[in-house]
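Below is one structure, written out as structure tokens; the observations come after it.
Removed: one protein chain of the complex. Kept in place: all other protein chains.
Each chain carries a letter (A and B) given by its place in the written order, and its residues are counted from 1.
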Amino acid sequence: MLWNLPFITVVILTLIGLVTVLLKKNIIKILLGINILNSAANLFLITLGYREGGVAPIYTLAPSDLMVLPTPQALVLTSIVIGVATSALVLSFAIVIQKKYGTVDIDKIRRLQG
Amino acid sequence: MDMSAPLLTGYGIWVPVAWLAASVVAGIVIYLLWKTGESSYKKGTELERPYLSGNMEPEKGAVHVRASNLYWGFLQALKGYYDVLVPVHTGVLTDYMIWFVAVTAAILVFVGVLS
Partner (left out) sequence: MTFSDFIITNAPVLLVAIPLLAAFLCPVMGKISSMVRNFWVMGMMLVTAAVAFILAYRVFVTGPVIYVFGAAAANLAIPLDSGGIPIRIIFTVDAMSAFMDIICAIVGVSVLLYSLSAESRNSSLEGYYTLFFLMIVGVFGMVSTGDIFNFFVFLEILSLASAGLIAYRIDGGLAVEAALKYFILSTLGAIFVLFAIGIFYGQYNALNIAMIAERMQFSMLDKIALVLLVAALAMKCGAVPLHFWTPDAYSMAPSSVTAFLVVASQASLYGLFRVVFTMYNITMNCVTVGWIIIIFGVLSMVVGVTMAIPQKDIKRLMAYHAVSQTGYMLLGVGVGLAVLGNAGLTSAFGFMAMEGGIFHIFNHAMYKGLLFLTAGAIIYRIGTRDLNKMGGLGHTMKYTMIFFMIGALAIAGIPPFNGFASKLMIYESVYLFNPLLAIIAMVVSILTLASFVKVFHSVFMGPKLPEYADVKEAPLPMLIGMGILAAIVILFGLFPQPVVEILVAPAAHALADQGGYIASVLGGA
């Protein structure tokens, strides 16, 4: 049961993220929702690589019997970097839109339609 | 490699080069027919001006049919369809994301995950 807790957290985080993304109208809040979803994905990956009692896969002289899988950690590191770039870009868009439109409410940012 | 080999479509063939040759021949025939037309009009006279039932020719620019006047009939005939379709493109990001998640859910059902 305890071993499943991270997966349950992943599901909860995914739901929270999806609800935030779909129901919130503020660009910043939507971005936060996306960040929560991203964290859920990262947690999912990192949990997949976890082995109970394993050591970190960075130490050459570690006992070689049980290690946490290194690949998911590399994946998550990459994914976090991409997430930072994403957040920065969306925030900069939000700044420009706030300047030009005077709002960050997604319902009012709809000059392109039809 | 035979460059002008016919394209096999599994059902028939398509030979663009032959088609092109045929259209060149057709073009020559059309040109010859056109050449037989009357060519003795006088340049720089009334003969060159458009005949609009005796009315004065309107200004250039006023005679150009603008884009939104084209296909008015088509759009009018399909009004019911367009009245549904165009408002769906709301321009609201939330709607777009709801569509995305909803279609994902629909495919989940279709593939047989949620059934």
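Note that a residue touches a chain if its C-beta (ideal position, glycine included) is under 8 Å from a C-beta of that chain, and two chains touch if they have at least 3 such contacts.
What you see is a predicted model; the values in this text were computed from it and never measured.
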| item | value |
| --- | --- |
| In chain B, positions touching the absent partner | 1-12, 14, 16-17, 19-20, 60-61, 63-68, 70-71, 74-75, 78, 81-82, 85-86, 89, 91, 93, 95-97, 99-100, 103-104, 107-108, 110-113 |
| For chain A, residues in touch with the removed chain | 14, 21, 27, 30-31, 34, 37-38, 41, 44-45, 48, 69, 71-72, 75, 78-79, 82, 85-86, 89-90, 93-94, 96-97, 99-101, 109-112, 114 |
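Criterion: only the chains that are shown with their structure count from here on.
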| item | value |
| --- | --- |
| Centroid spacing, where centroids are CA-atom means, of chain A and chain B in whole angstrom | 45 |
| Complex contacts: residues of chain B adjacent to chain A | 86, 89-94, 97-98, 101 |
| Interfacial residue positions of chain A with respect to chain B in the complex | 18, 21-23, 25, 30, 106-107, 109-114 |
